[in-house]
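Take a look at this one; I'll ask things after.
Only one protein chain is missing; all other protein chains are in place.
To keep things simple, chains are lettered A, B and C as they appear, and every chain counts its residues starting from 1.
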Amino acid sequence: MDAKNLIAFRVAQEMKDGDVVNLGIGLPTLVPDYLPEDVHITLQSENGFLGLGPLNGKTLPNLVNAGGKPCGMVPGTAFFDSAMSFCIIRGGHVDVTVLGGLQVDQEGNLANWMVPGKMVPGMGGAMDLVTGAKNVIVAMEHATKEGGAKILKRCTLPLTAAKKVSAIITELGVFRFIDGKLVLTEIAPGVTLDEIRAKTEAEFVVSPECCEMETPREAQPV
Amino acid sequence: MDAKNLIAFRVAQEMKDGDVVNLGIGLPTLVPDYLPEDVHITLQSENGFLGLGPLNGKTLPNLVNAGGKPCGMVPGTAFFDSAMSFCIIRGGHVDVTVLGGLQVDQEGNLANWMVPGKMVPGMGGAMDLVTGAKNVIVAMEHATKEGGAKILKRCTLPLTAAKKVSAIITELGVFRFIDGKLVLTEIAPGVTLDEIRAKTEAEFVVSPECCEMETPREAQPV
Amino acid sequence: MSQTSKQISYAALRPRLRDGMSILFGGFLGVGTPEGIVGEILDSGVRDLTIIGNDTGTPEVGIGVLVANKRVRKVISSHIGTNAETGRQMIAGELDVELGPQGTLAERIRCGGSGLGGVLTPTGVGTIVEEGKTKLNFDGIDYLVERPIRADMAILKAHCADGKGNLVYQRAARNFNPIMALAADFVVAETDAIVPTGDIDPDLVMTPGVLVHALILAGEQ
Partner (left out) sequence: MSQTSKQISYAALRPRLRDGMSILFGGFLGVGTPEGIVGEILDSGVRDLTIIGNDTGTPEVGIGVLVANKRVRKVISSHIGTNAETGRQMIAGELDVELGPQGTLAERIRCGGSGLGGVLTPTGVGTIVEEGKTKLNFDGIDYLVERPIRADMAILKAHCADGKGNLVYQRAARNFNPIMALAADFVVAETDAIVPTGDIDPDLVMTPGVLVHALILAGEQ
């Protein structure tokens, strides 16, 4: 199993039955594939509905996800306008938002929407989601393709929102923000603390209860 | 024809075909009875709909006007929530609001919602209506029951809104606010300018085009 | 037995009721007010309530019965003229009444439910409504900063619900209900009907079920 799917699996284990969840594009969209059987979540789509489901082959007119791609919907779906969509998002009615990150820092700041000097796609709904969701989970590979740290002392890229991140889940481990401090709570099987330290610029505390990160059975080292 | 109906008739002649209109309780509700045949207006009801119509005998569940009384609705009615109702009102989507007045002054201030020391019913939607409607017509008897002036130099009662009144229509005549000045533009048949001056405390200009106020045929003096 | 996980009985509301709590109530002169839930609150004996809604109905209709039975300590509303008892208790100093413009009340509740810190409205400028409020001027126009309202509980009246709590309202009974669904820690709707999930066209849902914590079938004991 690749890093992306390992991360998505671990993120899925964070969900509680009944949670209202918004998933960013890319890696986060893999999360529903790994939900425990007894956990049912409702997916919010910022283009205006609650009840996003898998496509299941049949496309319906004007039924697309926030990436503009055809999608499905579950029984009991509700559509609404963009103002209402963000009343729900900003108002704390979304339990969990899962997004990728370019950088996260030890203050809980997230940067994931622009790199100065490069094409700027825009923040879309990300700033409202990170500001308003009860839990903000950053799901990303631990380091850049070049091996550089993404979990920093201080973000250098323009922020998406200040001090809002709840947890960071990478293929190497799980960090949580507890009482304003960045705490390592899980380490992936086969990974050492030294390796995490080497790939993490931020100062962090290792939880006394730090344990092995849950991974799919087939991925467990034998 | 009594004063109330005379006033309602004259107010009705202010309406233009297609106008969106909100009518306050009491006298203003008589206005639709006197609309010219070729003038069709849409009535807005602040409890959440556009398309208020006469009761016509048949009551429908949950179909009431802003006074809580059973009412009818016209084909093409639309219901919405209170936030939307006041987006429409405050946002200038109501062409005309017609309300009664306790006092109006020469600055265009209106007081119609409370008398200190007496039971205070509350402003309801009146403040938003007077603030947001394109045209604010105060429809009221010219003087108090005791013969005191209601069109004043300066309101003494708490205001409903400041400098928002467009016109005052009484059984004695029509005043309009033109370039910030109170201007008498019509005098009712059989009424003298002296009588209006005697019953009006406010300073006002008599329009050079001041003419006879239109009244229903049967009420015209022979 | 509940037909759905969100359906509860009137009696099941009791553990959530307590003295001094704040309650947003849907309705406009009683139309759109959940009369059964109001009755349950009355029967529970809780008092010192703060009630927030458009008006206080009449002493016999809508939320008014709670006022008439002296269960209310504070009212936040736009109009109390239809319930003489509200006015009487206010003048007697038994009841705290905060009156505000109806459109402002709607926006304040919407802000409370949507994470906004307030709105800027021209309504009330130059009137006693502006007392004690922050005033801002942009482009020569004065606005009042009107701040959010939230409550411990919102009690709504719906025409139809599905098992997930999706709500549809009927005609003028919609009024404040949809915005109140956003603005309370616990949201309960009394509904005339509960249909199977999937039976309400997703385009026609007026309040998404995720906002609704509990449903009570109107009149069912």
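Just so we're on the same page, a residue touches a chain if its C-beta (ideal position, glycine included) is under 8 Å from a C-beta of that chain, and two chains touch if they have at least 3 such contacts.
Computed from a prediction, not measured in an experiment: that's the story for all the values here.
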Given A:G53, A:G124 or A:P216, the correct residue touching the omitted chain is A:G124
Residue of C:A11, C:I141 or C:A193 touching the missing chain in the full complex: C:I141
Sole residue of B:G91, B:G148 or B:P189 that reaches the chain not shown, by the stated touch rule: B:G91
Identified contact with the non-displayed chain, of A:F9, A:F79 or A:F177: A:F79
Interface with the unshown chain - residue positions in subunit B: 20, 42, 44, 49-51, 73, 75-80, 86-93, 131-132
Footprint left on subunit A by the chain that the document does not show: 45-49, 60-64, 66-68, 79-83, 85-86, 89-90, 109, 119-128, 131-132, 158-163
Those residues of subunit C that touch the unshown chain are 107, 111, 115-123, 134, 136, 138, 141, 143, 145, 147, 168-171, 174, 202-204
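Quick note on the criterion: only the chains that are shown with their structure count from here on.
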When subunit A is left out of the picture, which chains can still reach each other by chains of touches? one piece
Greatest Cα-centroid separation from subunit C: which chain? A
Whole-Å gap between the CA centroids of subunit B and subunit C: 30
Provide the C-alpha centroid distance between subunit A and subunit C, rounded to the nearest whole angstrom. 35
With chain centres defined as C-alpha means, what is the inter-centre distance between subunit A and subunit B in Å? 56
By the touch rule stated above, which residues of subunit C touch at least two different other chains? 110
Touching two or more other chains, which residues of subunit A qualify? none
